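Since the structure comes first, as structure tokens, the remarks are kept for the end.
After this line comes chain A, so read on.
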Amino acid sequence: MALDPAVIFIGDLVAIFSVYLIINLSLNLEFGFAGVPNFGKVLAVAAGAFVMGTIPFMMFGILVDYGGLEPVDDNIMLVHQINAYISAHPESVLGVFVVTLIVAVAVGGLLGLASAYPAIRLRGDYLAITLLGFGEIIRIVGINHTPLVGGTLGISIPDMLAFMPNEYRFLTASFVLLAFAGVIYLLVARFTKSPVGRLLRATRDDDLALQTLGRDHVKIKFKVMMLAGMLGAVGGVMYASYVEGVVAFGYDRLNWTFLPFVMIIVGGMANNKGVLVGTLLFVAIRKLVIYYNDSLDGLLPFDIIWLDYLALGGLMILVLIFRPHGILPERPQKTESLEKG
Partner candidate 1 sequence: MTIILFDGLIYASVLAVLCVGLSLTYKITSVPNFAHTSFAILGMYMALIMSKVLGMSVYLALPVAFAASGALALFMYYGIIRILQKKKSSLISLIIATLAFDMFMIGVLNIIADGIRNTYQVNSRDFTLRSLDIVIGGDGGLPLVFIVTMVLLAGLAFGLYYLLYRTSFGMSMRGAIENESLAQTLGINTRTIFCFAWFLSGGLAGMAGVLMSMWFQGDPSLAAIMLPSIFAGSIVGGFSSVYGAILGGLLVGISEVVGTSVLIDLLGYWVIPYRPVIPFIAMIVTLLVLPGGLIQLITKYKKRKNITMKKAEEEKEGSKEEEDGVGA
Partner candidate 2 sequence: MASSRNALGGSSSDSGSSGRSGSSNNGGGHAIEIKDLACGYGKNQVLHGVDFSADLSKITAIVGSNGSGKSTLLKALFGLCDVKSGSIQALGRDITHIPTHAILNYGISYMAQRKNVFQDLTLRENLAVVAGRQRADRAMDHFPELLPFLDRPAVTLSGGQRQLLAMAMILVHNPKIMLFDEPTAALSPKNADIIIEKIKNLNAEHDNCIVLVEQNVKYALRNCDKVYLLASGHVVYGGDPEPLLNDKDLASKYLGM
């Protein structure tokens, strides 16, 4: 039974929206609330995806006899074999996926800390440059270190929903992603409304005032970077498992650093609802653009992918000039009292 194109369109939209929502919420924590311009958001996302590209192969290696097949060199055959195992033993997925998530969260958090370390005490621009550098390096490693995720060619990864019949599998994946994104949204919203969230905004607005208040702003920034790194990695895991593969080339600055910035600035910085609106808007527009792209192909003397760069870059500049606070600007938030009760 083939799926209706409209269902595919909406299912895909929901899945990509969920992935970006997770990533954008994490970037909003760093950038919107704490004022850390993470120009290397791609670092955490790629790290999560790379973990998803390696850990499941290791885990299933315990359960399945690979018969000498290698995850990268014999990728297609091995994935086929593992998927067959998953179909027969659906319960195995739960353990593997949970362990993968835990590893990804740990790696993402550590990278968040490590990438912030050299410049977190310096001005925001130094931090931006350092983080951008880390983002470039993980890409270089992913592309050139073939044993990791297959280098330039990339790899396919086991389908965590291989036990489901095809027509259910697709929509279930979208639903699972949306559920993850929803839970993370609620957690982040709770977090930013708490006294800690208030402290975060204080860090952004005035380092000095915070220091005189006796709070260690560096410590707070570190914590946020760690938390955002964890969430970013979850986004990476989700995306990789949704597309059932990891191609290092795909983890570029445009899609996983710049686009999230565009989304949260258009939506409204430091406002979780704004992030929701911005994400939905852009994922929908980009899906429509890609949908109609094919009709443009061949008419232009260049690859239409470059129009993406023109449009997003140009739009960002216009928004910064004409509507710097986005669709839903930051509002003074009611936060809970520090004293309980």
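The candidates came about this way: all candidates are chains of the complex that A comes from, given by their letters.
The rule is short, and it goes like this: a residue touches a chain if its C-beta (ideal position, glycine included) is under 8 Å from a C-beta of that chain, and two chains touch if they have at least 3 such contacts; residues count from 1.
Fair warning: this is a prediction, and the values are worked out from it, not measured in the lab.
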| item | value |
| --- | --- |
| Which of 1 or 2 touches chain A - same complex, any copy | 1 |
| Chain A - residues contacting candidate 1, complex | 31, 35, 37, 39, 118-119, 122-126, 128-130, 132-133, 136-137, 140-141, 143-144, 253-254, 258, 261-262, 265, 301-303, 306-314, 316-317, 320-321, 324 |
